[in-house]
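Apart from one protein chain that is not included, each protein chain of the complex appears where it belongs.
Entry: subunit A
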Amino acid sequence: MSISLRNVRKDYDQQTKVLEKVSAEVQTGEFFVIVGPSGCGKSTLLRMIAGLTPITDGEVRINDRVVNELPPKARKLTMVFQNYALYPFLSVWDNVAFGLKARKLSQSDVQNRVNNALKMVNLTDFKNRKPRELSGGQRQRVALARAVASDADICLMDEPLSNLDAQLRIRMRQEIYNLQRKLGLTLIYVTHDQVEAMTMADHIMVLNDQHVQQIGTPAEIYQHPANEFVAQFFGTPQINILPAKRSAENSHLLTVGSNDMQVALNEEVPADQLRIGVRPDELTISRADSVDSNAVVKNTEFLGNETIVYATLNSGDNVRAVLPGQVNFRGYEPIKVQVGSHLLFFNNDGERIGLTKEEAVHA
């Protein structure tokens, strides 16, 4: 069951733009994650695929058939909601059986499917409980069991883990992933959490400002972000974005900040004025006397296996660096910050240099 979006657009009242020119191909059995900050339209996109929200323009195809006008139930899919949408007056078993009974399946069929689904999410012992007697994680699993029991090949999930605590989120992440692989589901998963996107997705669609910013595998998105937004959205701590320029004397020489750092590149610097992106773990920091230094330490955060150093360059730009192990700095201790060779270049509009926007989107 493949899904394809072609220039999908959504307006409200013909003025408020929610989404524009959204195109994507989701292959059968793929784990496809739509990620973006709140208000970027990601849930709206999912609801348009489900048939709960009408599509203003463009096409949604399921298995090469345009489904724009089909009601939700005719699209043969299932959806897991953020608040789980469980029926409070029904037991766990009846909640899972609800859709099957509504579709008037035979009694034995309902029995089998519900029991299998509950077994698959380890809820057999809880089948007679009401939703209010369950913990958050268990409720989440009831919602998953409902999706499993419906036997649809396409499953849509709208921020299913956002109501759970951090520990449980990690566990449910794995459960959802395993379930998807086991059942071969084509799964479209909406989240605002970049970690969920990175850890589960086959492909990620990054949405922001009503537009698709980039579609790619987690590695592509992380290593070759299409623009500053994508670069900043993925990775913790956030990537450092610093102003830079090509040296007047040597076109291979990159000057970062106001002469704080200089990097010799193997190739020509792609623009006179540009911005560079450098991941915090690509920065090196060494102690320096005040003559040699180009920055001062503002703050450090010790995380056990690594230390995050917050520093201010002489130019006034703030940088974040991740150093392995425990590193101690005094406040305002002068240091020398150096960038590694793995740099990303952006023009002043935030676009990655070397890639056109179209190429970036279809990467």
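Criterion: a residue touches a chain if its C-beta (ideal position, glycine included) is under 8 Å from a C-beta of that chain, and two chains touch if they have at least 3 such contacts; residues count from 1.
The rule we apply is simple: contacts and distances are computed from a predicted model.
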Item to check | The complex's invisible chain, by UniProt name, from "ABC superfamily ATP binding cassette transporter, membrane protein", "1,2-phenylacetyl-CoA epoxidase subunit A", "ATP synthase subunit a" or "Molybdenum cofactor biosynthesis protein MoaE" | outcome: "ABC superfamily ATP binding cassette transporter, membrane protein"
Checklist outcome for this item: Across A:Pro71, A:Gly304 or A:Pro324, the one contacting the chain not displayed is A:Pro71
Checklist entry - Which one touches the absent chain: A:Leu5, A:Val35, A:Met48 or A:Met79? => result A:Met79
Item to check | On subunit A, residues whose C-beta touches the chain left out of the figure | outcome: 50-52, 71-73, 75, 77-79, 81, 83, 85, 87-90, 98-100, 102-103, 146, 150
